[in-house]
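For this view, one protein chain was removed and the others were kept in their places.
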Amino acid sequence: MSAAPDRAPAPTTPGATPAGGEPLVVVRDLVKHFPLTRGIVIRRRIGAVRAVDGVSFSVNRGETLGIVGETGCGKSTTARLIMRLLEATGGEVRFDGRDITHLKGHELKAVRREMQMIFQDPYSSLNPRKTIGSIIGEPFVIHGLEQGKGERKRAVQELMETVGLNPEHYNRYPHEFSGGQRQRIGVARALALKPKLLIADEPVSALDVSIQAQVLNLLRDLQRQLGLTVVFIAHDLSVVRHMCDRVAVMYLGKIVEIGPSDPLYEFPRHPYTGALLAAVPVADPTRHGVQRRLLSGDVPSPANPPSACRFHTRCPKAQPLCSTEEPLLVEKGSGTEAACHFPLTREEVAAIGVRSPA
Amino acid sequence: MSAEEPLLRVEDLRVEFPTEDGLVHAVDGITYQVHRGRTLGIVGESGSGKTVGSLTTLGLTRGQGARISGRVLFEGRDLLTLSEDEMRKVRGNDISMVFQDPLSSLHPLYSVGAQLTEAVLAHRDVSKATARARAVELLGLVGIPDPARRVSDYPHEFSGGMRQRAMIAMALANEPKLLIADEPTTALDVTVQAQILALMERLQRELGMAIVIITHDLGVVAEMADDIAVMYAGRIVETASAELVFSSPEHPYTWGLLRSIPRLGRSREESLVPIPGTPPSLINPPSGCHFHPRCPYAQPDHARIDPALEPVPGEPSHHVACLLEAGVRRALWAELRAGRMPEQALAAAGLPVEPA
Partner (left out) sequence: MTRYIIRRLLLGVVLLVVVSALTFVIFRILPTADPAKLRAGRLQNPKVIAAIRHDLGLDKSLITQFWLYMKGIFLHFDLGYSYYSTAPVKSLIADRLPATLSLTLGATVVWLLAGIPIGIVSAIKRRTLLDRVAMGGALIFVSAPVYWLGLILLYLFASDIGRFPLLPGANSYVGLTSDPLKWLTSLILPWLVLAATNAAIYARLLRGSLIETMEEDYIRTARAKGLTERRVVLRHGVRSAINPIMTILGLDIGVLLGGAVLTETVFDIPGIGRLNYDAITHSDFPIVQGTVLLAALFIILANIVVDIVYAYLDPRVRYS
């Protein structure tokens, strides 16, 4: 595998960054089940939606980890579990060396200063009744920083400039801004407390194509300038590859493959990753004729996932073993880990029609 | 492009809506053609007028106070001059439409079978039983398993992908000559999207129908379209075959789109080059060339002159609406394609670096 000449050599161990150091976020066997109940007077639990069903990974300081997957894979739930917007049903979340899985009250609030989130919908994630100055300044108020109004205003305007907004618009309301600008406001608010971790949940999906690039560039620049650690959640594989150093692919509540971006996109090991990549429409009409093998059927319900390997019901390579023994996430080469008994070979990758980076 | 008479020819279509805030110029004089058995992709972002244009083709914007002018020639007949009754005979019959969100576009309180049957009975004088059988047949045609049983299910009992298949089935009920698909896969997961696009291609081959696919996704349009029309702020800025649009685009907006999307084929280190600014208001669109405020290469008089859609020298089927001189455009694209930034491209092409 050749590396592009103007890039640093690819890391040899998954999870280690060139900057070194212990991971900022460590997630171990994380589980979140949402109960389904039924009953006349007494509600009996008849099952659960297994949104996240045993997920382990780490996020190194200064890196951008992408999480991709389709509907029902659990990526948004995972993000919320890290942010402690939800409490895990099982497993552990460690942030900056501390176990935050079941923190409450003051302690949780203190940790929340260090991690912030940007949301998908720029139209509903900003309070329409507040000026953007007060929206961006709210974190200061909540955590008791920048007490003086003058100081706060200055800090907010500095943030506005950082994200490319005109500081004179301090007193305007969200509806006076376009979608892309509103996302910038969301970013400014997230950065107010200089968090260590930024989680972006589909930050550009709701934006027009020509604006997406603006916000993506902004995020990339900020990440480099401020040394942020970012978890980037999206369903658009091209965007994730562009933005992220490492990528985790989720399916029905489990990680099926995780590793550095370029190797993963060029040579996916897990058949699901292969199917995803084969399905992405490529902006190049000359490659139209290339034969692709597409996945058939729909994603099974997370309330009733298939046994052992979740993907075996749709996997073209499935064998009897796949429905009885659950594959573990194991290194398959060039820093990629995949949870599969029969990972893809290079020939199979080409046969499915994965369009490799030219 | 085939030389025969186009199935659909839209000529200088304009659509305006009076609103409380002013007159919205949703479609500002667009001209394009669709040929039998071929797929036209209309690419545009929100506010480009792509959806309004297609809805107007089917007469679905009448009666909202809309002011419509121009011609929409379908098999030689101007649809804009047809009465509502005559137009109804065309809708769902000769021309069908598929919309973006199949959950909200199907009636939640009627079974899928009932809605399909209704589509058949609207245009064919057959018995209910025959229509029902046709509904089952259609569901099978679009790849829904066990169609005889699923025909009595309700839309919410289908998955997203199956719903879209059902919508397509409904659109095909009367074997239309033209299918208009407005963002048909935007609401779907990527693997499902691939299935639906493959389905549409297969159906096109089997039924020989023309397709207009409206989307903002350049990947989708590269997959599906034979010809492409790029729309911006209510106007068409470029039309050509798909190969030409991707290999030698002529309009700065198209360049901007191609350079601003992350592509799997490119190095991760390469920056995305966004189009500066935001899409314009359609109530007060920019004067002259609608794109000039965001165009890095705009010259002073571009704010005054309306560019007309003209053929590109040497490529008669390739049209562009741009006031820059053809040679200059070629030079600029060559620079951009080599990875240079717009400012550098300007300098290299010999244009003043301070645009209007």
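Some notes on this structure:
The first chain written gets the first letter, and so on, giving A and B; residue counts start at 1 in each chain.
Just so we're on the same page, a contact is a pair of C-beta atoms (placed from the backbone, for glycine too) under 8 Å apart; a residue touches a chain by one contact, two chains touch by 3 or more.
It should be emphasised that the depicted structure is a prediction, and the values quoted were computed from it without experimental measurement.
The chain not shown here is touched by just one of B:Glu75, B:Asp101, B:Glu137 or B:Glu335, and that residue is B:Asp101. Counting the whole complex, the residues of chain B in touch with the unshown chain are 55, 58, 60, 84, 88-93, 96-97, 99, 101, 104-110, 118-119, 122-123, 154, 156, 167, 170.
As a convention for this text, only the chains that are shown with their structure count from here on.
Distance from the chain A centre to the chain B centre is 31 Å, each centre being the mean of its Cα atoms. If you check the complex, the residues on chain B that touch chain A are 45-46, 159-162, 189-195, 197-198, 216-220, 222-223, 225, 242-243, 246, 256-258, 260-269, 271-276, 278-279. Looking at the complex, you find that chain A touches chain B at residues 4, 6-7, 70-71, 178, 180-181, 208-214, 216-217, 220, 235-239, 241-243, 261-262, 265, 275-286, 288, 292, 294-296, 298-299, 355, 357-358.
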